[in-house]
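All protein chains but one are shown in place.
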Amino acid sequence: MEKEQYQQLEQNATPKPPYFKNVAKAFLVGGLICTIGQAVSLFYIIFFDFTEATAGNPTVATMVFFAMILTGFGLYKKIGQFAGAGSAVPVTGFGNAVVSAAIEHRSEGLVLGVGGNLFKLAGSVVLFGVVSAFFVALIKFILVTIGVVSW
Amino acid sequence: MAMTFVFAFFVGGIICAIGQLLMDYGKLTPGHTLSTLVVAGAILDGMGLYEPLINFAGAGATVPITSFGNSLTHGAIAEAERHGLVGVLTGMFEVTSSGISAAVVFGFIGALIFKPKGNVD
Amino acid sequence: MKLLGMMLPLLVSLSLLSGCGEKEKVIVYGSPENEKEVEAILKEEDYVDKTTVIQYDNSMLVAVQIKPWDKWKKAKLEKKLQKKFDEKYPSKDVFVSADYKIFYEANKIKREQVEDNKLKDKITKLKKLAKEET
Partner (left out) sequence: MVIVFQSKPSLIAGGVVAGPLEKRSIFSQYFDANYDDERWQMKTNEQGHRKMVEEACEFAMKKAGVKKTDIDYFMGGDLINQMTPTNFAARDLDIPFIGLFSACATSISSIIVASLLTEVGASNFALAGASSQHNAVERQFRYPINYGSQKPQTAQWTVTAAGYALIGKHQEEYPSIEAATVGKSVDYGMDDPFHMGAAMAPAAFQTIQSHLEQRNQKIYHYDLILTGDLGQLGLKLLKGMFVESGIKSEELTPLRDAGAEFYGQDETFQSGASGAGCSAAVFLSYVIQQMRAGTFKRVLLVATGALLSPLTFQQGETIPCTAHAIEITMK
């Protein structure tokens, strides 16, 4: 049997992912995590000196803490299997990526294992975040100096 | 204030739904999806669209990873406004540092406390 | 799907809860000499939901809460109100903020009936807090 013929056979045999069900699950869990995030930021606004604008930072830190606990007990993996992007896109997903890599490579020692692999999964997020921020800010700076746009 | 909860749920849900579509339909790995969303967050902030979204949806916009790209860009632009071109670099982590520092610290603590646990049940 | 069934009623009730009845829209505290005037200004702006104003000799803090659907333009609306109040009271040092923290603290000040000199410190503290970037 030829390669193309086989690839055709494979296309028909492989089931398509359940798009609607997956998106619905991601929407629900993602929304739930953001609602929890809103509750956490409200908590910081009321009990600490954070305004709506500055409450984001402690909220993100707290969500990452929750992610560590859930990851450590192996629960985040189950949420991830159910929710997919619903658990990966929020900052808890970023936390899970870092914490799971750290836990995983603890057996190789703190320096080479944890240190060397901490950002194995989440490093790309930091890289593309910083690089895209740099170019966007650069473009905006140029546009402003030309006078096309104002700050 | 209660309405913000509803908006946070919907906006957060929609961003995650977009991420899920990128993964299922676009056949991207989680790494590619998150990177795409971060870049999208940065571009949206460049166009000044992300700050209104945060005002509107609160945590619905600050919790998803797009807010990481947004706050990096926001810091860079703000600093560029004050100090010119070099500000683009120096201002990068001006606004957001808690995401990464929390992840690193809790990653380390997690590594000390927990062991990798496969599915055994 | 059972999760979906559980979530929807919870969500619908949450959104109904917020559209509750009309509490008095504007509260003015401290030296209430131009209460009526302030209320009039705020009435004109349809996007304003609830407001608490704190006054003490010539400094005035306007903590406004914008209607949920208009929150998109919160930054612009804040500036617009600020300009309006500055024109209205050039002699006074007015500070408008649409942040929930300022609104929450302003209500607290009224609840605790904070008096004169402490009132001045509170207002300056809140102004500084509102200006914070990170």
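Letters A, B and C name the chains as they come in the text, with residue numbers starting at 1 for each one.
One rule holds for everything that comes next: a residue touches a chain if its C-beta (ideal position, glycine included) is under 8 Å from a C-beta of that chain, and two chains touch if they have at least 3 such contacts.
The structure presented is a predicted model; accordingly, all values stated were derived computationally and were not measured.
Colleague: By the document's own contact criterion, which visible chains does the hidden chain reach in the full complex?
Modeller: A, B
Colleague: Considering the entire assembly, which residues of subunit B contact the chain that has been omitted?
Modeller: That gives, for subunit B, the contact residues 23, 30, 114, 116-121.
Colleague: Please identify, in ascending order, the residues of subunit A that touch the omitted chain?
Modeller: Residue positions of subunit A that touch the missing chain: 1, 3, 5-7, 9-10, 13-15, 17, 22, 71-72, 74, 76-77, 79-81, 83-85, 87-88, 93, 96-97, 99-101, 103-105, 107, 120-121.
Just so we're on the same page, only the chains that are shown with their structure count from here on.
Colleague: Take the average of all CA coordinates in subunit B, do the same for subunit C, and state the distance between these two points in whole angstrom.
Modeller: 29
Colleague: When the C-alpha atoms of subunit A and subunit B are each averaged to a single point, how far apart are the two points in Å?
Modeller: 7
Colleague: Quick one: which residues in subunit B touch 2 or more of the other chains?
Modeller: 1, 4-5, 9, 55
Colleague: I need the residues of subunit A touching at least two other chains; which ones are they?
Modeller: As it turns out, subunit A has residues touching two or more other chains at 25, 28, 32, 52, 57.
Colleague: Under the definition above, what is the set of subunit B residues touching subunit C in their complex?
Modeller: Touching subunit C from subunit B are residues 1-7, 9, 51-53, 55-56, 78, 94-95.
Colleague: For the complex, give me every residue of subunit C touching subunit B.
Modeller: It is residues 11, 14-15, 17-18, 65, 68, 71-75, 100, 133-134 of subunit C that touch subunit B.
Colleague: Which residues, counting only subunit A, touch subunit C once they are in their complex?
Modeller: My answer: residues 24-25, 28, 32, 45-46, 49-55, 57.
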